[in-house]
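Every protein chain but one is kept in place in this view of the complex.
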Amino acid sequence: MNDTKSKLLAYVAFAVLYLVVVPLVFSGSPYALGVFSMSAALSVIALGVWVTFTIGRINLGQAAFALIGGFVAAICITRLGLSFWIALPVAGLVSAGVGVLLGLGILRLRGVYFAMITISLSEAVRLAILNGGSLTGGATGITGIPVPGELSLFGLVLIPDFASVNTHRAFYFLSAFLLLASILLVWRLMASRLGRVFASLQQGQELSQSLGINITKYRLIAFSVSCFLGGIGGAFFAAMQQSIYPGSFVVADSISFTLYCFLGGLAYVAGPIVGAFLLTIAFQLLHEFQQYQQLVYALLMIGIMMWLPNGLLSLRLPTFGGRGSASREVTRNEA
Amino acid sequence: MKPDRNSTPSLLDVKGLTRRFGGLVAVNDVSFSVKPGEIFTVIGPNGAGKSTMFKLIGAFIRPTSGDVVFEGKSLVGLAPHQAAARGVVRTFQETTIYREMTTMETVRTAFHLQCRATSLGAFFNTRQARADEAEANRAAEEILELLQLQHVRHEQAKNLPHGYLRALGIAMALAARPKLLMLDEPFAGMNPEETDAAVQMVRRIRDQGITVMLVEHDMHAVMRISDRIAVLNFGRKIAEGTPQEIQNDQNVIDAYLGQEDEELGI
Partner (left out) sequence: MEQALVNGLVLGMNYALIALGLTMIFSLMNVLNFAHGQMYVLGGFITYYVCTSLGLPYFVAILASIAGLAVVGLVFELFLFRPVLQRSAREESSMLLAAGTATLLESLILLFFGEKQRGIPPVVSGVFEVGGAFIPASRALVFVIALASIIAFMLFMRYTRPGRALRAIAQDREVTALQGVNIQRYSALGFMIGAGLAGLAGSLLITVLSVNSGMGTSISVKAFIMVMLGGAGVIPGAIIGAFVLGLAEAFGYAFIPSSMTYLIIFVGLIVFLIIRPQGVMGKPWG
């Protein structure tokens, strides 16, 4: 288990850099903090897509679950007057619940069929919200969402009202917390028996059934975790932007989440995170090329598939190796 | 458990099993019983319905009519993983493997049914989950030793030579702790020495108290190893009995042995 230990060490180093160094260096720049927070939220959402990859499904429906999460949170806060700290887990759970309901049907589909149905789902949820009347606000969405308020337990203030502190930094720490918690969640999932079962579903469903594995159940577990992460990411997005629209997450975003996973490397838990941070930050740096953003995205996607099919992390950083196939394949070929 | 005609309770009772695919009757009113500790073989020419029979018993497909009773309870209507949990485990032909898992990972995955921790427990790595993992490791080593797979334990399945894949398939099935182990053509494509070794292996498995059911083409190996044999032809059972009885059965000779040269390519 030396591998696990060094992996843990790398995560701790990463956490220190991320939680202490970055907020100190950029404390005066709300813009930079915003970019980092957004990257973290997108990472959380993309991690969900990565989890569905581990059971052998290409999930192009994550935009739908991010939208659901965002709108559930927005509705809880603005319509029901709930605290953000309640709305956030509710958003994740509602997303996961919708995922379980839909998953019961669509998880039987494989390969391109699953990709096609989930891409349709991205579109369907957007349309459903567009037609949601006064509940979702239709095309104009929900705006003016207040920033998260104080969270206290028995009079003890755990988290101060975001409006009373440096709001940008508060959102930064919230995004960082969500990202680290998500990594922990996915890492535990993959390190446990469940990770092995997921991999077995990817590589041979019938065989897994014959060994007594309830494939429906484990597929649903993986998919609901994925949807939960999508919902949490979406809810954070709505809180940070203080608004959410039907167009906040669309099919193109679903494809981007997949791109993050590929860019970082499908074989690594850190893959989607590396991908999300790199692309989000790169585009902020290349501000003046904004109209070419799409072109750059396209060339990146094609370039990765042509020359770097196992993602950036396959180049080095062996300590970040997670479950999966591609990494081992590469090592073997080089050996 | 109800006693059968020989007053030994049977482990598996197949009763009037029929399965249609559209107009085709793949398995037609087949009945037989397998007793505990037996090596029972189902043979028949290609297309006789052997693999359909396997799928029916393993609950991968449902019968059109008839029943499969295991330890006195019907398996019909169960999902395959539920049948496996009852103790009915099958192997597949060697192309059906977890290609990208190592031998060790494969066997540990197959240990799934023995894990007592819940999914949530596994997630939180509870004491029970850790005990499961330790037990899985220990049992996996034992099984690898039995099947002589220790030296390839860190090899990915897709890189293993064919001979090992079949052993890996059996290792997986054993890890699921079957009461009835169903082997799908375990001797196919083997030379005589390999077949000898495989026959010994099947005997060793049976000696551990596991009832073995084979579906086979290779008549010679089957005659040596089986306690009893059922012969299928065009979905119907045309004979059942000891190897000697089968060898002398005119129906079998007509239907099957007569075309042996062609079938087996000898």
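The chains carry the letters A and B, assigned in the order they are written, with residues numbered from 1 in each.
FYI, a residue touches a chain if its C-beta (ideal position, glycine included) is under 8 Å from a C-beta of that chain, and two chains touch if they have at least 3 such contacts.
Since the model is a prediction, treat every value here as computed from it, not as a measurement.
Novice: Touch partners of the unshown chain, restricted to the chains that are shown, please.
Specialist: When the full complex is considered, the omitted chain touches A.
Novice: Which of these, A:Y11, A:F71, A:F262 or A:F277, touches the one chain of the complex that we don't see?
Specialist: A:F262
Novice: Kindly state which of the options A:A181, A:A282, A:A298 or A:L315 is in contact with the chain not pictured.
Specialist: A:A298
Novice: Give the residue, chosen from A:A191, A:V251, A:I273 or A:L312, that touches the chain omitted from the document.
Specialist: Of the candidates A:A191, A:V251, A:I273 or A:L312, A:V251 is in touch with the missing chain.
Novice: Counting contacts across the full complex, list the positions on subunit A that touch the omitted chain.
Specialist: Within subunit A, the residues that touch the unshown chain are 53, 58, 102, 105-106, 108-113, 115-117, 119-121, 123-124, 127-128, 130-131, 205, 251-252, 255, 258-259, 262, 266, 292, 294-295, 297-302, 304-306, 309.
The definition used in the following text is that only the chains that are shown with their structure count from here on.
Novice: State the interface residues of subunit B toward subunit A in the complex, per the touch definition above.
Specialist: 58, 60, 79-81, 84-85, 89-90, 92, 96-101, 105, 108-110, 112-113, 115, 117, 119, 122-125, 129, 132-133, 156, 159, 172-173, 175-176
Novice: Going by the contact rule at the top, pick out the subunit A residues touching subunit B in the complex.
Specialist: Result: residues 188-189, 191-194, 196-197, 199-200, 203-204, 206-218, 221, 324-325, 328-329, 332 of subunit A touch subunit B.
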